[in-house]
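Shown here: the complex without one of its protein chains, the others still in place.
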Amino acid sequence: MIENARSLNIAASLILVAGIVYILGPLYLTLATASQSFEFMLRNGLAWYPGTALFSNMARVFAETHIPIQMVNSMLTAFSVAIFTCILSFLSAYAIVYFRIRWAGVAFALILATIMLPLDIRVITTYQVASNVFSPVNALLDVTGLNDLIANIFGAPVKLEWSVLNTHLGLVAPLVAHGTGTFLFRQFFLTLPKDLFKAARMDGAGPIRFLFDILLPLARTSFAALFVLTFLSGWTQYLWPLVAASTPDMQTAVVGLARLVPDADGAVPDFPMIMAATVIVSIIPLAMIALLQRYLVQGLVLTEK
Amino acid sequence: ANIEFWYGNTGVAETAIQAECAAFNSAQSAHHITCVGQGSYEVSMQKAIAAFRAKNHPVLIQFFDAGTLDLMLSDAVEPVEDVLPDVKWDNYIAGARAYYETSGGKLFAQPYNASTLLFYTNKTELEKAGVMKTPTTWEEIIAAAGKLKASGHACPFVTDGDTWRVLEQFSARHGLPIASKHNGYDGLDAEYVFNTTFVAKHLQNLVDWRKEGLVRLGTDTKAGNFTAAFNTGECAMMENSSGSYTASVKAFDGKYEMSVGMAPMYEGHERHNTFVGGASIYVMKGHSKAEIEGAKAFLDFVRDPKQQMSFTSATGYVPVTNDVMEAIAKSGEANPPKYATAAVGIDSMNQPRTPDTRGIRLGFYVQFRQVFMEETQKAFAGEQTMQVALDNAKKRGDELLRRFEQTYKGVTLR
Amino acid sequence: MTSESSLFNHRWLPFLLLAPLMLLIVLFFYVPVFQAFYWSFFLERPFGGGSMFVGWDNFARVLSDPEFWEAGWRTVIFMVTGSSLAVLIPLILAVAADRKIRLALPARNVLVWPKGVAGASIGVVFAFVFNPFVGILAPLNSAFPGIWAPGINGTDAFITLIAAHVWGGIPFNFVILLAGLQSIPRTMHQAAAMDGAGPWRRILDVQLPLIMPQLFLTLVLEFTESVTSAFALIDTITKGGPGGSTTLLVYKIYTDGFTGYDLSGASTQTAILMVFVVLLTSAQFLFLGRRVNYER
Amino acid sequence: MNAIDMAIRAAAANITLNDVTKAYDTETVVIPPMDVELRAGEFTVVLGPSGCGKSTLLQMIAGLERVSGGKILIGGREVQNLEPKHRGCAMVFQNYALYPHMSVFDNIAYSLKVSGMAKAERIERVGAVAKMLGLADYLSRKPGQLSGGQRQRVAIGRAIVREPGVLLFDEPLSNLDAQLRHDMRVELAELHRRIGATTVFVTHDQVEAMTLADRILILNKGRIEQFDTPKAIYHRPASVFVAKFIGAPPMNILPVTGDGRVLRLADGQVAAEAPLTGAYQLGIRPEDILVSGQAEGRAVTSTLRFREDLGSHAILAAELGGSVVRIATPFGVDIPDHSQLSLNLPPARLHLFDAESGRAMPGVFSAH
Partner (left out) sequence: MNAIDMAIRAAAANITLNDVTKAYDTETVVIPPMDVELRAGEFTVVLGPSGCGKSTLLQMIAGLERVSGGKILIGGREVQNLEPKHRGCAMVFQNYALYPHMSVFDNIAYSLKVSGMAKAERIERVGAVAKMLGLADYLSRKPGQLSGGQRQRVAIGRAIVREPGVLLFDEPLSNLDAQLRHDMRVELAELHRRIGATTVFVTHDQVEAMTLADRILILNKGRIEQFDTPKAIYHRPASVFVAKFIGAPPMNILPVTGDGRVLRLADGQVAAEAPLTGAYQLGIRPEDILVSGQAEGRAVTSTLRFREDLGSHAILAAELGGSVVRIATPFGVDIPDHSQLSLNLPPARLHLFDAESGRAMPGVFSAH
C-alpha cells in the first residue's frame, strides 16, 4: 500500500523485538546458567554470559540423576500418547462423519465435552480409577445386585482388580481420553469434497478400502499436525505423571526435572546442573518444533474451525 | 524375597539410606531390598496412601512423625511389636517410644532416622563479632544477634518458621501443650490450644526480631533456604534438625567452626524434653509371609548398633536404641565431630517429661502443619498480626480435628 | 451430515471404530467426573475403608470455608489477569507480526517455541530468573532491599506466576490470532484505506473487529487453560505460597487431596470447580459467541 | 473404434424409472412419483433450476441415494436395491472428485483394482482408455499437476474404464471458465458420438443442454415439465416454466385477455386474433418480435426503456402493456434510438399458455 506506515512499522518491529526477547530471554539465561559452574553461580547468581561447563553439567545430569531413564519414559509416553491419539481419533472421527449412525451426534458431543474439563481438574478421581480400572465394573455389579447373586452362587462376589498406576499404560491412557483429535479430524473430513466419497463408492470401495485407500493418505497432514501437538503436550505433561508414577524410574523427565530442586534440603540448589537438565529435557520438543513448526501451526489453526 | 522400601529423605540422608540398603543386600542373600526415594516425607506419605488404595504399596514405608495418628487409625499397618514380638523394644530410647507407641504401650513403628531440634552456630562468625560464649537462651541469642548486626553481619539468626521447629519443638521443651487432651493422646476430641500459650509470645518475638534485622526467614536469604544460608556462612545461627548436621559440617569444610547444642530456652522456663523427629519404618498390611520375612530381616539389620553408628555418623541422625551410646563409647570415637549430635540429641530428648511432651497424636496433622505455615507466613509478611494468625490456625486446625473425628467415627484410639 | 449418499450403511463397524476411544473416555473421563460428584457426598478415609454418606455436609463445609473462597477468588483473579494478558500480548505481537517487516518471519518462528517447553520446566527457570537475590531483579533488590520478594510477598509471587503463564501461553494464542489476521482479505484494508483510515486506525476499526472469532476462541480456551496450566507453575515456582497467596483452586484440590488426604473435600471442590468451568464456558458461548460470528 | 469404444457401445443400457419417488424426510417430497425411460445410447440432459432434484435423480440411478419408492431398471434389470458398484453405472462429478493423492493411472485404475482385476490386465485397460482420451503422457502425474481439461478427461477415463452401461455426469462443467467450458463441451459431444454410452448429464446451463442433448428432461420441483428434443423444447415449450427457462434473454410472457375474437394486452392493445375468452399468457421470443419497418401483420406500440448493444446484435428493453419485453435485433440491423417503438408480433411465432396451469395450448397459433 502506498501510504506511509513507517511509524507503525517501527512500533511493530520494537514490539516484535520485545516479544522475541521475552521468549528467548529465559531460554538464553537457562543456557547461560547451564554452562557455568556451580561455584560461579554461588558467587554471581544468574549467569548473563555463557561459560564452559555446559557439557560437564550435562554429564552430571546423566551421571547423577534419573533424567536419562526419565527421558526414555517421556519419549515412550509422548510417543504413545501421540500415536494412540492419532489412531483412535482418526477412527472415531471416521465413524462419526462417514457412517449413518443415529447417535453420531451424541457420541461426538460426549467426546467433545472432554475438552471442557482437563485432566488436571479431575486428577484425584482419575487417579482413583487408574488404581483399579475395573472399579466401575465392580461398582456396577454391586449396584445392580448382580454381585449378591454371584456371591450366592460362587461363594464370593466378583472383585476385579487391575491397577495401571506406575505403568506406562497408566501414564498414557488418560491422556488419550481426549476429544481434540476427533474434533480436528472431523473438521478435516468435513472439508473434503463429498463427491470424493461418492466417487469411491462408485468405484466399488467399501468402508475399509475407503479408509485406507482414500482417507488415510489424504489425512497425512492432519496426522502430522495432531501428532506433533499431542507429542508436545504428552511430553510437557506434569500433574498426571507426577501422581501416576510413584518411582523415579517410571517418572517422566519433566517431573524429574522439577524434583531436582530440593524441597527442604541443606544445600543451595545446583542451578547450573538443573538448568543443564532443563536444556536436555526441552531439547527434543524444541527440535521437534523447529523441524515441524509448519505442521504445528497448521494443527493450531485447524482447531479454530 | 524381593521387597521394596519407600522413604522421603534427600541429600546426605538419602545417600546414607541407599548405602544401608546396599549393605543389607550384600550382607545376606535371602532377601533383596529396593529402596525408593520419594523426594520428601510429605510426598512419600501421599504416594503411600495412593499406593495402598491401589493395592500397590511396598511392604516397608518410612513415615514421619506428623503422620503417626493417621497411620495408627488407618488399619493399613501391622504394629512392629506384633510383627517382631521377640525384639527387646524397651531398649528403644524413651523419647521415641513415647511418640510411636499406643496408649497400651505397644510400639507401632520402628524408629529409624530419629532426630531432634538442635541449635547451631557459626562460631567463627560469632567470635568475629565479639560473641565468645555460645548462646543457650533466646535472650542471649538476641544479644548476640544485636552484636552481629552491629558488626555489619547481614543475617544473625535464620529460621524457616517451620511448624516442627517453631511450634512443636518449642512447645515441648518449654512444657507447653499444643492441643488439649495432652496433644490428643487422650482422645480424638482434642482441640488446639497453642494460640493461648507462651509460644504465641515467641512467634510474635520472631516477627519483631525479623523487623529489627536480627532474624531472617529462609526466603529472605540469598540462598533462598535457611539451612543453605547457614551452611554457606551467610547466616550465623539457626535451629535445625540433628539430621542436617553432617551436611552442615561438610559445607563448613574447615572454612568455619561450628557448634551444636540443645535448642534455646527462654530464661525463667524449666527445660523439658524435645520431641523425637525424623521418621520411623512401618510394616504395611497385605503382603505375603515371605515379604514380611524380608521386612523383618531389614528391620533387624538397621537396628544393629553398628548400622546405627554408621548411619549416625553419616547424617547426624540420633541413635534410637540405648545400647548404641555404649557402643560409640567403646569404639573410642566418642568425641565430635563424628557423633556430635548423638549425645546432645538424646540428652535433649531425655529431659523431664510431662503428659504434654510425650508427642503429638492429632489427626490430619500433616495438613495442619501446612495451615500453620500458611497463617504464620502471612503474619511474617505483615498481612496480619501473629495472634490473628495463630487464632486462625487454631480455628482451621480444629476443623481438621473435627473432620478427622467424624471420618473415624466409631474407631477408638488405641 | 444427514445425506444418505455420503454415509456408509454398516451395522457394527462404526461401533468398532468408536469403541476404543469411547472406552477410554468413559473410563478416564466420565467415570472420574461421576466419581468426583459421588465422593462429594461421602466422607472417605485416607487409606480407604469405612466411607460414610454425609449428604451435603461436604458442600456445606467447603462452601463455608473461607480458604475455599479465597482460593476461588484467586483463581478468578488469575484467570482474568492471566488470560487477558495471555491473549492481549499475543494479540499485540500478532498485529505486529502481520505486517510486512523484516522481523515478522523470525518472530513467527520464535514465538512458537514455548510450546515445546513444559510448564514445569519453565517454572523451574522462572523461579530462578525471578529469584530476588540471584535473578534478574537482584540489582533492583540490592538497591531497594525487599522491593522484590516473591518468597514473602504474595503479590510478587503472583506476578512471577503470571509472567510464566503468559510466556507459555504465547504460542497457541499467537498462532490463532495471526491466522485470523492473515485471513482478512487485502481488499478490506484497501477499502479502509480508500475510506481514509490510516494503518493505526485500521487496527482498531478493521483488524480487531474482524478477528473477533479468533479472539473469542483464544479467550474461551485460555480460560479453561488458565485453570489448569497454573498447576505446574505453582508447584515448581511457589508451592502455593507464601502464606497460601498463590494457592489456586486446582492446587488446593491437589494439596487437599494428595497432601491432606482429604479426598472428600477435594472431590467436592472438584465438583464445584467443574460446574463453575462448565457454566463459565457455556456462558461465554452464549453471551460472547453469539456476538462475534458474522459472515464475511 | 478401439476395444473400449466397442465394449461401451455394446454395454449401453436403457434406464427405466417406474414410479420412482424420493423424500429426504417425511415432510418434503423432493421427487414425486416419476415415470421415464431413457433409451440405450441416448444422451439425456437433465435441466432445471437449482434445488429441483437433478442431482437427487442422478444419484438414485447411480445408487448413491436410496429411492423412497418405485423401481429403477437398468438394461431391464431391477437395480434400486443394489450397491452402486453392481449397477453398471459410472459417474463424473462436478469437481471431478479425482483422488488427489493418486497418479492419473491409479485414479483410472482404482475401480479395477477394487474389483480385483489382475495387474497386467489393469495396465492394458487403463492404457487403452488413456490413449483414447489423449492422457497417455500424463499417467504418472498427480491430478494437481493437470489442467482443468485434462482433469476432466481423467474423470471421464475413470468412469469409462469399467465399460459401464450408463455414464452419469453431475454438472461437470459448472466450475470452469467460459473458454474451457466451451472446449470441454465440444469434447464431450465428440466422445459421446464415439463411444455411444447411455448418458445422463445434469446441468442448469441451457447452452450445454441445447448443444449436447439428444433429449432434454426439464425438471421443476422434482416434476418433469417436458422431455423432448432441444428443438422441440425451444420451439414448442410445454409450459411457461420451460418457455421462460430456455433462451437468453428468455421468452417474453405477456398476460392477455380474450374477448372471443382477439387477445388484448393489459393496456387494451390487440396482440393477436384468436377465438378465445378469458385470461391467457402470451409468449413470444425476443428474436421473434419485429420492430416496425420490418412490418408484417398487426403492430402494437411500446416505449423503449434501454438498449444493450452486444456488437453482434442488440437487446432492446421496451414497455408493452405494463410488462417489459425484450427484443433481440437481428445481426446488422440497426434500430434507431426512438423512444416509441412499433412492434409486430408475428402470429406464427406466438405461444399461448393457460393463465393458471401455465401449460401450453398448442394448436391455437399455426406453428404448433
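Observations on the structure shown:
Per-chain numbering from 1; labels A, B, C and D assigned in written order.
By definition in this document, a residue touches a chain if its C-beta (ideal position, glycine included) is under 8 Å from a C-beta of that chain, and two chains touch if they have at least 3 such contacts.
Predicted model only: the values in this text are computed from it and were never measured.
From the options D:102, D:210, D:262 or D:361, the residue with contact to the chain not on display is D:210. For chain C, the list of residues touching the undisplayed chain reads 185, 187-188, 190-197, 201, 205-206, 209-210, 212, 294-296. Within chain D, the residues in touch with the undisplayed chain are 186, 189-190, 207, 210-211, 230-231, 234-235, 246-248, 285-288, 306, 308-313, 328, 330-332.
Going forward, only the chains that are shown with their structure count from here on.
Shared contact sites, meaning residues of chain A that touch two or more other chains, fall at 45, 128, 130, 198, 243. Taken residue by residue, chain B touches two or more other chains at 42, 50, 53, 222-224, whereas all remaining positions touch fewer.
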